[in-house]
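With one protein chain removed, the remaining protein chains of the complex are shown where they sit.
Just so it is clear, A, B, C and D label the chains in written order, and each chain counts residues from 1 on its own.
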Amino acid sequence: MQIARVVGTVVATQKHGSFVGAKLLLVQPVAPDDTPRGGTLLAVDGVGAGVHERVLIVIEGRAAGEAVGRKGAPVDAAIIGIIDSVDVEA
Amino acid sequence: MQIARVVGTVVATQKHGSFVGAKLLLVQPVAPDDTPRGGTLLAVDGVGAGVHERVLIVIEGRAAGEAVGRKGAPVDAAIIGIIDSVDVEA
Amino acid sequence: MQIARVVGTVVATQKHGSFVGAKLLLVQPVAPDDTPRGGTLLAVDGVGAGVHERVLIVIEGRAAGEAVGRKGAPVDAAIIGIIDSVDVEA
Amino acid sequence: MQIARVVGTVVATQKHGSFVGAKLLLVQPVAPDDTPRGGTLLAVDGVGAGVHERVLIVIEGRAAGEAVGRKGAPVDAAIIGIIDSVDVEA
Partner (left out) sequence: MQIARVVGTVVATQKHGSFVGAKLLLVQPVAPDDTPRGGTLLAVDGVGAGVHERVLIVIEGRAAGEAVGRKGAPVDAAIIGIIDSVDVEA
C-alpha cells in the first residue's frame, strides 16, 4: 500500500458499466514527509475520501476490486483508508 | 487507473483466438495537464474510443479481462472510459 | 520477495472493513548490504514484526492476501518473515 | 500489451514440469518506431512467432497463463500476436 494525497477529481460520463456510480479521485503518491513521489493516478474511492485528505491506496487489481466490493470491476487502484498519522522512527 | 490519449492503431492478423474481433489501440499515458508520461502501450478498447480522445485505462490483467467482458482473455490493459474533464485542486 | 527494514507505523482509523485489526507497518526496501532501495511502502504484518527489524516482504496482491489469511482483503503488500541472515557469495 | 521484437531463444533443459514443450523466446520491447525500450525479457510463444518478427506481448501472469492455454502454468509473459502494422496518427 502507498500513502497518497487526494488532489482532484475526474469526470467520465461514457464508461464501463460496472463503474457507474463509482467516485474516481486523482491522487498523488507521497513519501511519509508528504513530498510527491512519481506521477498522479486515478483511484476508486472505497471510504468516502475528499480532496486534500491523506489516504491509503492499493495499487493492484485484485486488491482494488475487493476494496470497492465488486470482484468483477475493472479497477486497478483504490482508496482503502484515510490516514490519521504516520510515525517514522529514527 | 491512468489518464491516456489514444494516438494510433495496430493491426495483427495472426493473433490469439480470444482476440479476434477486439480493437487494439495505441495509447500514450499522460499527466492531468496532458503532457506525455512514459512510453506508449496497447490497450483493448472496451468503450468505443477513437484516436485523439482522452481515455481512462486500467493496466492490470484481471481488471483488463473484466473490462472487455472476457475473464479468460489474455489482455493486460484496457480502455474503460472516455474522460470529459480532469479537475486538479490547488 | 524483497528484503526490507521496518521504519515506522501508520494510523488510519477510517478504513476498509476488512482492515480492522490489521497492523500496518511502514517499510523501507533495502539491498542485501542494508542500503535503502527505492521509496518506503506500507505492508500488512503477517508475522508480528517490530520497528527496526529486517523482514521479508511480498509486493503483490494475491500473495499479500494469502499472507494475512484473508483472500478477499484489499492488500498489495505484506510482511511474511523476519530475516536472520543474508549470505551473498562472491 | 506491448510491442516487441523477437531477438533470440533460450534453452533450459531442467525446468518446471508445466513448461516442457513450451517455446521460450527472448524479446526486446520496442516503441512504435521500433527503437528498443527497456531490457529484454523471456516470453512463452502462443502464436508460432519467429526470430526478427514484431510481436504483441502481454506482461502479466494471469493473461500470460491464458495465452498459452494453461491457467496453472507459471508464466508471466507471452506472445499473443504477430504485428502487421502500427499506425501512429499525428
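Here is the rule we use: a contact is a pair of C-beta atoms (placed from the backbone, for glycine too) under 8 Å apart; a residue touches a chain by one contact, two chains touch by 3 or more.
Note that this is a predicted model, so its numbers are computed, not measured.
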Legend entry - Full-complex contact with the absent chain, from C:L24, C:L41 or C:I59: C:I59
Legend entry - Interface with the undisplayed chain - residues on chain D: 7-16, 18-19, 24, 26, 39-44, 51-52, 60-62, 64-65, 72-77
Legend entry - Interface with the undisplayed chain - residues on chain C: 1-3, 31-32, 37, 46-48, 56, 58-64, 66-67, 78, 80-89
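Note that only the chains that are shown with their structure count from here on.
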Legend entry - Most distant chain from chain A, judged by the mean position of its C-alpha atoms: D
Legend entry - Centre distance in Å when chain B and chain D are each reduced to the mean of their C-alpha atoms: 19
Legend entry - chain D, residues touching no fewer than two other chains: none
